[in-house]
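Sharing a structure below in structure tokens format, with a few things to ask.
Right, chain A next:
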Amino acid sequence: MGDAIMIQASGLRVTRERRLVLDVPEFAVKAGEVLAVIGPNGSGKSTLLQALALLLPAEMGYEFDGRAPRLPEEALALRRQMAVVFQRPLLVEGSVYENVALGLRLRGVADSEIRSRVAESLAMFGVADLAKRPSRALSGGEAQRVSLARAMALRPRMLFLDEPFVALDVLTRSAILQDLRRVLREGGVTTLFVTHDFAEIPPLADRVSVLMNGGTVQTGTPREVFSQPADEQVQRLVRAATDLLGSLMAPFS
Partner candidate 1 sequence: MRRLVLLLVVAVLMAGCGGKPSNVDVILATTTSTQDSGLLDVLVPLFEKQSGYRVKTIAVGTGQALAMGEKGEADVLLVHAPADEKKLVDAGFAIERKLVAHNDFVIVGPKNDPALVKGTKAAADAMKKIAGAQVPFISRGDDSGTHKKELSLWKAAGVKNEGKWYQQTGQGMGQTLNVANEKNGYTLTDRATYLTVRKNLSLEIVLEGDASLLNIYHVMLVNPARYSKVNAEGARAFHGFLLSTEGQGAIGKLGADKYGQPLFFADGGKTEEQLTAIK
Partner candidate 2 sequence: MEAIWQGVKAAVHLLFSGDPETWRITFLTLRVSGLATLISVLLGVPAGVLLALTRFPGRRVLISLVNTGMALPPVVVGLWVSIFLWRSGPLGFLQLMYTPAAMVIAQTVIAAPVIAGFTLAGIGQLDPQLAMQLTALGASRWQLYRLLVREARLSILAAVIAGFGAVVSEVGASTMVGGNIPGQTRVLTTATVMEVSKGNYNLAIGISIVLLLLAYAVTLSLTLLQQRGRQPWVMR
């Protein structure tokens, strides 16, 4: 991991309908790490992700892999080094194969290369046998696995995950999470992972950034954030999460 920075954003401000929804003076994603961004609903987590993925017009100083690109002219080229998975699978009409191949086709990759990469990423998420299935005929869990495969087939330098498990049931969530954890560890892909569920942090994240009301209030390792919350807000958040977990476990202890 080391200290190389993949994304460095400074003075990041996003205004929506004349309201300042995001105001982050400094934000950095280290190369090779999985950085979780957590916070209550409405804190601006998705907005932060979209800004950093160049999907949203935002006021900011921006460096990708040490270089400051000219925006918006170079945005497309940069986006083609990234991949994003959203809460919903957002697959297009066609077979699973065609969906996973989509990003590669957009980049003009040769068909033979596409075939091997699609097979590889479908296998990563255990859905190789669904290759010919029409995208409409998938269950929620299967579709989200395909969406993840579609992202990983691109071999992105930067992966963004926007609450990818929020629509899934607990069993599916748990299974996919394990697969994702393995893929991220083996691949060493730099990842920004937005969630509102604390339970997803320990298995995946190297660092956590807590976002509240459009601003980062604490960033550190999961242990640091959970045991030494920086202020009252974070403390309340952590406590609420652990209380919930505790009350779930209580009948069984």
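The set was built so that all candidates are chains of the complex that A comes from, given by their letters.
Heads up, the rule we're going with is that a residue touches a chain if its C-beta (ideal position, glycine included) is under 8 Å from a C-beta of that chain, and two chains touch if they have at least 3 such contacts; residues count from 1.
The shown structure was predicted, so the numbers you read here are calculated from the model rather than taken from an experiment.
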Looking at 1 or 2, the one that touches chain A within this complex is 2
Candidate 2 partner, complex, touching residues on chain A are 50, 53, 55, 76, 79-80, 82-84, 86, 88, 90, 92-93, 102-103, 106-107, 134, 150, 154, 160
